[in-house]
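The complex appears here without one of its protein chains, the remainder shown in place.
So that you can tell them apart, the chains are marked A and B in the order they are listed, and the count of residues begins at 1 in each.
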Amino acid sequence: MTVTGRLLEVDNLSKRFGGFVALENISLSVAPGERLGLIGPNGSGKSTLVNCICGTLHNEAGTVRFDGRTVDGLAAHQRTHLGLARSFQLPRPFVSLNLIDNIRIPLLYTVAVRGKHHGADEVEARCVDLLREVGLDAKATRLPRDLTQVEMRKLELARAMAAEPKLLIADEAMAGLTHSEVEDILALLVRLNEQGVTVILIEHIMRAVMSFSLRLVVLVSGRKIADGDPNEVMRDPEVERAYLGQ
Amino acid sequence: MIFSFDLLINAVLSGILIGGFYAAVTAGVSLSFGILDIVNIAHPAFIILGSYVAYIVNTTLGVDPILTAVIMLPAFYVLGTGIYQVYYVSFEKRGQESLRGLAFFFGLLFITEVSLVLYFGVDYRYVEASYIGPTWHFGTIDMPLRILVPCVVSLLLIAVLQLVLSKTFIGRAIMAVAQDQLALRLMAVDPIRIKRIAFGISIATASLAGAFLIIIQPVEPSVGRDYIGRVFAICVLGGMSSLPGTVIAAMMIGIVESLTATFYGPSWAPAVSFGFLLLTLAVRPAGLLGR
Partner (left out) sequence: MRTPVFLAICLAVAAAVYAAAVGVGNDYVFFAGYVILQYIVLSTAWNILGGYCGYVNFGSAAFFALGAYSTVATYKLIETQELPHVVPLPVLMLIGGVVSGIVGFGMGYLTLRLRGAFFAIATLALAVVLQTLIVNWDFVGGSRGAYVLRPEDLPLIGPYIRYLFLVMLLLAVAALVIARLIERSRLGYGFATIRDDELAAEASGVPTLRLKLIATTISGALMGMAGAPFPYYIGYLQPASTFGLDYAVNSIAMPLIGGTTSWVGPLIGTILLGSLQQIVTVTISSAVNLLVVGVILVAFVILAPNGIIGLVHHYWQRKPEDFVGRRHVETDAPGAVP
């Protein structure tokens, strides 16, 4: 935890792709234990922001501080070791490994690195438990190609959770889910949060975002246009314009 | 190592001329690797194939090699589209292009080279044309026509390609397919068809490059191997998909090779382009005029 008490601090972060400015001077911070919602139209830069925070992409300008440390220049896997985890918007499972083994990877390479030693049986049990939490334990020994799109999103989430993060960024984990499935995932994220995990939820399903978030950030065309209480943000005229107008 | 100004000038000039030729050799790879992202390491094998085709027609019918190559363009184009179709169905569609696609082209390279050895043997082959013997002299400067003519025609080829890519619909579609396949589909253009056409053009350039090669030097089947490194070195150095970049990079490598061969001996020459490649990849993978 930092002097300022913030778990994640993003300072004036900018990212360009050639001539295209994907993110411009984004600043935001997340307190430990917070539930932050991040919304914005398609192409507004949400996933790019996540990629820059997690180290998958390299931002040209700005700083990212996590848990008191400046993480600029750290490789993605090092940031994961520090406690930052994310699910990918388009699921990226390990296609030649079955579900249990997919979940096993963060346990072997992130949790183990932090000094927690588990026996082989314990690790296997933990994998199955995680799969059960997202409702995939029935397909534990199957391969990702046997999963539906929705199931692959759940696997993404479970794999991110397996890294036992301090901060979990869920990037559109609920796309395509039914009403009750959305409720299940929401309940799961709330449970995680109650156990001390800070969560950033990136979603298009508004009622999920509104019910989950304690604070809402809105991104439009690479710029942050709103940051505050969810209800107030939704009443902001600029936000209305971004979603309804133009 | 005797250093003389004349030697230097001729070496540099020779490098520039060869560089023009190298650009034509690389143009096909700029298309297949730079734009389509297909690592066709068998490209030099198709160039050698072009050389042998020119050789056969030249020795049996006495036709000029460049003319032969132009006539053979459609055949090589069809060969290219066929190979792309196999590549697409077997690898791209299944998402396995990294390991198996590479192995596929490596296998093609091998099959082509060995088949040529079986059919023609390892003797050096050469062609006859009116411009192969003479050399123009300007004072101390020597310009062998057998290098000058291919260089000029190469640059012409590059210019035509550049025009096609920037002015015609197909050409622009090819550039677009590298950037945004979805947008292409929305414009009712099939990206697979465009890629097939582009790869066909890529192999067609090999026909001409092959003719140039056998004009410049005698050819035997393993000559292609020297060009694998050169071609990718020039492609990467020139910024992958940029044809003007390819020309500049090609001349640079041509000059360095020429200077090395002149002052250090020809046995060091193969290392130059490959060494360049390693350096470029290590230091600036985006190339000199990079993307």
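Here is the rule we go by: contacts are C-beta pairs under 8 Å (C-beta built on N, C-alpha and C of every residue); 3 or more make two chains touch, one makes a residue touch a chain.
What you see is a predicted model, and the numbers here were worked out from it, not measured in a lab.
Peer 1: Could you tell which one of A:L108, A:A125, A:A138 or A:A187 touches the chain left off the display?
Peer 2: A:L108
Peer 1: For the chain left out of this view, which of A:V95, A:A138 or A:M206 touches it?
Peer 2: Within the whole complex, the residue contacting the unshown chain is A:V95.
Peer 1: Considering the entire assembly, which residues of chain B contact the chain that has been omitted?
Peer 2: 33, 39, 41, 86, 90, 94, 96, 98-100, 102-104, 106-108, 110-111, 114-115, 117-118, 225-226, 228-229, 232-233, 236, 267-268, 270-271, 274-275, 277-278, 281-282, 285
Peer 1: Name every residue on chain A in touch with the hidden partner chain.
Peer 2: Here the touching residues of chain A are 54-56, 75-78, 80-81, 85-86, 88, 92-98, 100-101, 104-106, 108-110, 112-113, 115, 117-120, 123, 141, 143, 159-160, 162-163.
The working rule: only the chains that are shown with their structure count from here on.
Peer 1: Distance from the CA centroid of chain A to that of chain B, rounded to the nearest Å?
Peer 2: Once rounded, the distance between the two centres reads 46 Å.
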